[in-house]
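A single protein chain has been omitted from the complex, and every remaining protein chain is retained in its original position.
Chain IDs A, B and C follow the sequence of writing; residue 1 opens each chain.
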Amino acid sequence: MNGQAILREVTLTLPMAPDMEVAASKTATAIAEFMKMSPDRIDEVRMAVIEACINAFEHSHSPDRQVTMTFEVVGKGEPEELRITVRDSGVGFDPETIEEPSIEAKLREDRKRGWGLKIIRGLMDEVEIHSGREGTTVVMSKRRR
Amino acid sequence: MNGQAILREVTLTLPMAPDMEVAASKTATAIAEFMKMSPDRIDEVRMAVIEACINAFEHSHSPDRQVTMTFEVVGKGEPEELRITVRDSGVGFDPETIEEPSIEAKLREDRKRGWGLKIIRGLMDEVEIHSGREGTTVVMSKRRR
Amino acid sequence: MTDNSTVTADRRDGLAVIYTRGYINNQAGEEIARVAYSLIDEGHKALLLNLEGTTIVNSIGISILIEIIEKMIEIGGRLAFCRLTPTIDKTFHIMGLTQYAPIYGDEATAVAALRG
Partner (left out) sequence: MTDNSTVTADRRDGLAVIYTRGYINNQAGEEIARVAYSLIDEGHKALLLNLEGTTIVNSIGISILIEIIEKMIEIGGRLAFCRLTPTIDKTFHIMGLTQYAPIYGDEATAVAALRG
């Protein structure tokens, strides 16, 4: 990681229950404020966190009904990047098979949903998804500016 | 526990580092808002969380330099109480031996500090401290209203 | 935190402005849809969604807004948005929503455009 160190690491474990994604987004906001990310970028992180949590809540079918998140402040001396990991121990999925949504298609189709991953990728600087039989881990990063 | 159940349980692990108490207090705020605690009571919880974290940061000398917090929303069906546990694996202390601070004495003494526990007890509805060789656990509760 | 998001409508002679408050999740999205459909049933063919009271949305909430857009296209009406936070604005652009429902900065401009 070219000399980058983890300056702070915070872990949050949440139940998969209504509104808990908002609690997650507020913890993310607190860490992003700590590293003095700009308000607009913080807001983008907040929305991405909400989407990643909702995906785990809705699609993971994880038996423990819990999401574990890690917030890592990464940088050389000064905070440069916030790396957020959202982990569930659910059924997993193959991101390759998920069709990219388009508004034209959605306006015709019955199912209007399917935007979460596109929004996460659009709002964060880097997104990686690791998914398999042990569950799904989304790693998403946003630079401080 | 007269029929009370834990409706939500959130766990947060923080490094003992400057400003991390503010991150903890924001997570507490998010959970308290979720259960629709009144803003003034939320603010009191926020201050108590800051004090409990600072105590662990400053006094625990815990080798892992981490604080683990649990936020439990407790109630019969509806949220009634927020129970917050702040745990360190430090040196521990005997709360019985801590003298109750008084402003008269502090104005004369060199050491003006020593208010944290008094403030926590004054702002929360119930406070229990368990401390020993394995570290310190502060359990503090605030009713929704 | 959920703020039990409230939705209100202001009827102005064929055009109606819908105001939201709080987090637009599935419940709030459905609430907006209920209000929008009843405005459509009353004969309104131009709807403006003023989101100034909303700082968070989720994709489930937005997908319900897409249903409203579809409905408006169906009846040959028009729908626009105004007063979005920069993140909600960016999200709607990412999704391509803006091709079917334009975004305006303030309400007056949006109303003028919808009437024009």
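In the analysis below, contacts are C-beta pairs under 8 Å (C-beta built on N, C-alpha and C of every residue); 3 or more make two chains touch, one makes a residue touch a chain.
Here the structure is a predicted model, which means the values were calculated and not measured.
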Selected from B:R46, B:R87 or B:K142 as touching the chain missing from the view
B:R46
Touching residues on chain B - with respect to the absent chain
18-19, 21-23, 25-26, 40, 43-44, 46-47, 50-51, 54, 101-104, 106-107, 112-116, 118-119, 122-123
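Assume only the chains that are shown with their structure count from here on.
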Per-chain CA centroid nearest to the all-protein CA mean
A
Dominant interface by contact count, named by its two chains:
A-C
Separation of mean Cα positions, chain C and chain B [Å, integer]
42
Which positions in chain A are in touch with at least two other chains?
19, 22-23
Give me the residues of chain C that touch two or more other chains.
1-2
